[in-house]
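As you look at this complex, bear in mind that one protein chain is not there, while each of the others sits in place.
Residue numbering begins at 1 within each chain, and the chains themselves are lettered A, B and C in the order written.
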Amino acid sequence: MKRPVKVTILGASGYTGIGLYRLCEAHPGVEIVAVSAERHAGKSLAEVFPQVSHAADVMLVPIDEAIEAGADVTFMCLPHGTTMNVVPRVIETGSTVIDLSADFRMDTPESYHRWYDLDHVAPEYLSTKVYGLAEFNRDAIAGAKLIAVPGCYPTSVQIGLAPLLKAGLIKPDVVIVDSKSGVSGAGRNPSQKTHFVETNENFRPYKVGREHRHVGEMEQELTRAAGTDTCVIFSPHLVPMNQGILSSMYVDLAGDYSTDDLLACLHQAYDAERCIRVTDHLPETAFVRDTNYVDVSARVIEGTGKAAVFCAIDNLVKGAYGQALQCMNIACGFDEYEGLPL
Amino acid sequence: MKRPVKVTILGASGYTGIGLYRLCEAHPGVEIVAVSAERHAGKSLAEVFPQVSHAADVMLVPIDEAIEAGADVTFMCLPHGTTMNVVPRVIETGSTVIDLSADFRMDTPESYHRWYDLDHVAPEYLSTKVYGLAEFNRDAIAGAKLIAVPGCYPTSVQIGLAPLLKAGLIKPDVVIVDSKSGVSGAGRNPSQKTHFVETNENFRPYKVGREHRHVGEMEQELTRAAGTDTCVIFSPHLVPMNQGILSSMYVDLAGDYSTDDLLACLHQAYDAERCIRVTDHLPETAFVRDTNYVDVSARVIEGTGKAAVFCAIDNLVKGAYGQALQCMNIACGFDEYEGLPL
Amino acid sequence: MKRPVKVTILGASGYTGIGLYRLCEAHPGVEIVAVSAERHAGKSLAEVFPQVSHAADVMLVPIDEAIEAGADVTFMCLPHGTTMNVVPRVIETGSTVIDLSADFRMDTPESYHRWYDLDHVAPEYLSTKVYGLAEFNRDAIAGAKLIAVPGCYPTSVQIGLAPLLKAGLIKPDVVIVDSKSGVSGAGRNPSQKTHFVETNENFRPYKVGREHRHVGEMEQELTRAAGTDTCVIFSPHLVPMNQGILSSMYVDLAGDYSTDDLLACLHQAYDAERCIRVTDHLPETAFVRDTNYVDVSARVIEGTGKAAVFCAIDNLVKGAYGQALQCMNIACGFDEYEGLPL
Partner (left out) sequence: MKRPVKVTILGASGYTGIGLYRLCEAHPGVEIVAVSAERHAGKSLAEVFPQVSHAADVMLVPIDEAIEAGADVTFMCLPHGTTMNVVPRVIETGSTVIDLSADFRMDTPESYHRWYDLDHVAPEYLSTKVYGLAEFNRDAIAGAKLIAVPGCYPTSVQIGLAPLLKAGLIKPDVVIVDSKSGVSGAGRNPSQKTHFVETNENFRPYKVGREHRHVGEMEQELTRAAGTDTCVIFSPHLVPMNQGILSSMYVDLAGDYSTDDLLACLHQAYDAERCIRVTDHLPETAFVRDTNYVDVSARVIEGTGKAAVFCAIDNLVKGAYGQALQCMNIACGFDEYEGLPL
């Protein structure tokens, strides 16, 4: 029997950290060797998350101690800005890093500065990291030492649009992305905006146009898919629910294509993919909740030269910890879907 | 003292009917003379709606009986298709009709047939009715015998786009409307789609593109505002909340206009309006919940030649019974805002 | 025409403060002369609450400035502990004080210390204040200078149990109160416990038994009603909704009484009350939402010697700002129900 892969989770007090803990705990090939949560160091994981009250003996340690635990794979669930300070030290220990923050998603320090308003402290890793959208980048992920797990919104947008751009069915110039996300996308720290009473029975847009940081990541990756500059108009909205993203995307057709043409293109891209389902019905977030599935569909709007593409994911699973585990499975030679909620 | 206006409500067992009842009950110039609910005839209103358990002596009567009650104003809260059969009889009694169904919103029997797939049985009223978007049509409403209260989605779209189209700031060719509505918009009759468990923790699009019946109404009225044919791409979505619509609209600028230009245009159109608030912040549905307010704002997306316009209403109030009461106030010579939740 | 009553609201940045503002704004006999919010002083009310974006010229001032505004009535929406430091100064200005905090609800400094773990700094007012449960205390409220508005949970409990205790139909020894509240009861300040994701799709008890501070207030007032010591077991629970309290109360019958006997007793107590509705059906929070209504009902459980009493209120309205306005109406000689949401 193969020895288990030793895993450390840095930053386990948020929704992605606890999600990864639960998946790794149930994964037959993984041994968790350290779990950190700076603010809660010294407590047990069960004290911070009573839902894992069976894990009363899993102690949270400071980051520094966790890094020394000798992990084969380190999941980074720390905030952006902080993460880039820690990653180089983790890589020096020989551990593979799977980073759920935004710090290594951009390809250049300039674009990182443009969208995150920070100078990158480890720019040498930006060009060598692998972008961890599993279905698009399997070969590179297999040998990677640093994997940047995509953002939740960009995952839904790329899976919807990349094949259509690549195939030249839609125009790259300007794509309109109207996304709706559950509140867990805002993280676990309380704020006025995530206070129950302010969010329940409310629906609101925020950071619309080109304000949201994910615009940079979307444009970088869609441009790569299209082979030419792609501009994104992005309107995120907050839905009074815990989990789920639906992106409704409006694009200009590059020719006289039908709904069938678009669906055929998506089927060709994804029929071999176990996590991505091209659907005839319109995707709904509940159909993918708590799973690593992605549902995607498209409709040409007759007489307008435009089409609408819809993509639903669970922002915490395929949009974060599920995709991170999928990357680990690929990187470590496991079955890609081992331990994934499907 | 003026004698009170006698009011009848036909179809009081739905959300708009009970909403009108409560507003009329509190309105100082109104006397309710009959309330009908075919299916519940013989019960009291309090039996159907325990929230008005103080109204245990208000008996629900059949439509035929209600029509004979001698109302000055009759609110019609019946389904489309049914309504057009009843309206002529009500008008013959001398009552003013304020119709919340869709049956008289279209201008021609052809367009009614195109969007509702029914032959109109009272086509002569289509051209003589007044479209009851209060802020746009005050003078006509004042003398009207038949007022067609706008649909909920079309209200939000017209208030957002009509002034910009009229002023020529945006192109009429194709406008993209991505709307999100609370579940009360689907009415009070139970269905699989409105079952709590199917809708809670879910976000879903439905009837996207040019499928939804409100597309016809939007195009008719936006075309009127623009003075030229306007095409609408419309994607409605269901939000897990009771009330509220947010419409996020994407339009092509007709020139090199800035956000300030768009806001100035909206301010000019609406600063004298008590129910419409042009906001710097992005509209949220909670800010207008249970009120007749409309919040509207706009953003030019730099470098794209496009703009986003956001409009929030309460679908039941400004989108239905609030606007209906506003029309009644105008038609009957009351202060326009008497009894309106503001 | 009578000159309007001048009103000041101290602490307007919470849910009760803004609620009072909206009711007072619409009240025909009231003029708002000052609105304070220490933390937001200098901003307009519209900046803090976009739902009143029409109130862009209402400036929030510091407490000290607001006290000097010459109000006839001052609503105190400050936290307990803080409030008792301010009330004496306000009373010295000649203003009537209507206090929504807990600081003056208890009758003695000892009981205040027992339940709030603080030494009272203005104990002389504890015995002279009037407890503002409007239906029970009208005469005293009419001439009061300091009115302590009851807590939300105690309001629901007293309206359900006080008449039954007074009439000797139920035993006072131990009553079991299992209450369920919407999240607005926890206030507007964000915390982990009120974070949307932690509260949505969750149901939880907290501070059960005799831990919650409202136990002291319930026991004080039920003991007064019963004329003998009454002990309360209290289990509050948090419901994933914004507003509403349902208290389910389990009591021992003092004799062989039937459901009809209990309902008759409640009817006798409340049939003349416009805000309290004794119902045959079981109360639900939605039936009283956004209103000052109280729905109450009772059931004897055959063969057990016990009964269940159910009472529903809107925690923010009858449980806070609605009842406060009702007290003001009584204290100032207005119609008691003027401006109340009914």
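Simple rule for what comes next: a residue touches a chain if its C-beta (ideal position, glycine included) is under 8 Å from a C-beta of that chain, and two chains touch if they have at least 3 such contacts.
Being a predicted model, the structure only gives us computed values, none of them experimental.
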Touch criterion as defined above, residue of A:R105, A:R277 or A:K306 at the omitted chain: A:R277
Residue among A:A226, A:V288, A:I301 or A:I330 that touches the chain left out of view: A:V288
Of B:E201, B:E219 or B:D261, the one touching the omitted chain in the full complex: B:E201
Candidate in contact with the missing chain, chosen from C:R105, C:R213 or C:R289: C:R289
For chain A, the residues touching the chain missing from this view: 50-51, 53-54, 201, 274, 277, 279, 281, 284, 286-291, 293, 295, 342
Interface with the undisplayed chain - residues on chain B: 15, 182-184, 188-192, 194-201, 240-242
In chain C, positions touching the absent partner: 174, 176, 178, 180, 182, 198, 200-206, 208-210, 231, 233, 235, 237, 239-244, 246, 248, 250, 282-286, 289, 299, 301-306, 308, 310
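One rule holds for everything that comes next: only the chains that are shown with their structure count from here on.
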Of all other chains, the one whose Cα centre sits farthest from chain B: A
Separation of chain A from chain B, taking each centre as the mean of its C-alpha atoms, in whole Å: 40
Approximate Å spacing (C-alpha centroids) for the pair chain B, chain C: 36
Shared-contact residues (touching 2 or more other chains) in chain C: 201
